[in-house]
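This report refers to the structure that appears directly beneath it.
Every protein chain but one is kept in place in this view of the complex.
Let's turn to chain A:
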Amino acid sequence: MTGYLTVGGALAFVEDHRVPGAPDAPAVLCLHTAGQSGAQWRHVAPELAAAGYRVVVPDLPGHGRSEPAPSGPVDDLGAYAAWLLALVDTMGLERFSVAGCSIGGKIALDLAVRASARLDAVVAMAADAWTGGRPSVKGLRRELADVAAPSRSDRTELGTYAVLGRAVDPARAALIATMHRREDPVVSNSDLIGWASHDLREQLGAITCPLHLVVGADDLWLDAERVRWTASRVAGARCTVLDGVGHYPMEEMPGFAAVLDGWLRELTADREAA
């Protein structure tokens, strides 16, 4: 049921979209981007549920309606991955799939490293195994102090426009960019420190679940070559570059639920073929 659960000593807000009459519907965990919340999946989740999935959309600690982590803002994406495993345990989910974007995509990759045996499929969007240390962690740490982070909301809004794909309708782009202003800068910056410092390159060999890496061709944050390289290090991994799409496929693409459903079906077929 959608609502609050206690995870890691604090209240977590989780949307839980069930399929009526199908208690064993395959579950998909949908992960948001840095500083944002499960609201990024608001158009996708009901459609994905209608396609037959149990859709679980958590707000990570300190985001959206979830309480902050007791130890303060999280700057280690591995800590989010561990928190999510505690969440699914609390919910009694033995097997599930994961779809995430940006830090959510990288957390999805981390979950694949930690828990491939429990995962039916992983779709990691706008994420690579290692950013090469960009953006600068030093600069991000400096901006943890409000006094060093002027016009943060304007920069988030205009920075969102800058990484949206060319195919996004202007009204949709305006809604996405305006919604993205809703963030706690300290939480966002901590997320980005996690993004820039989390290195999964040496651990990709541990991934045995079906994996699809997806990156938008217009995404300034990602180098498609790094995403391809990541895919090349995981047996059977798929890799797709989306034309006209930027950093936020689930917010940018109309009808994204059907696209994600297609990817999940392919990955499930891969698993069965194996």
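Observations, loosely collected:
Operating definition for what follows: a residue touches a chain if its C-beta (ideal position, glycine included) is under 8 Å from a C-beta of that chain, and two chains touch if they have at least 3 such contacts; residues count from 1.
Keep this in mind: contacts and distances are computed from a predicted model.
Its UniProt record calls the unshown chain "SCP2 sterol-binding domain-containing protein", which is the correct pick from "2-oxoglutarate oxidoreductase subunit KorB", "SCP2 sterol-binding domain-containing protein", "ABC transporter permease" or "ABC transmembrane type-1 domain-containing protein". Of the candidate positions A:148, A:175, A:206 or A:235, contact with the hidden chain is made by A:148. Among A:25, A:86, A:137 or A:162, the one in contact with the hidden chain is A:162.
In the complete complex, the hidden chain is touched by one of A:220, A:235 or A:258, namely A:220. Annotation for chain A: contacts to the undisplayed chain at residues 148-151, 154-155, 158-159, 161-163, 220.
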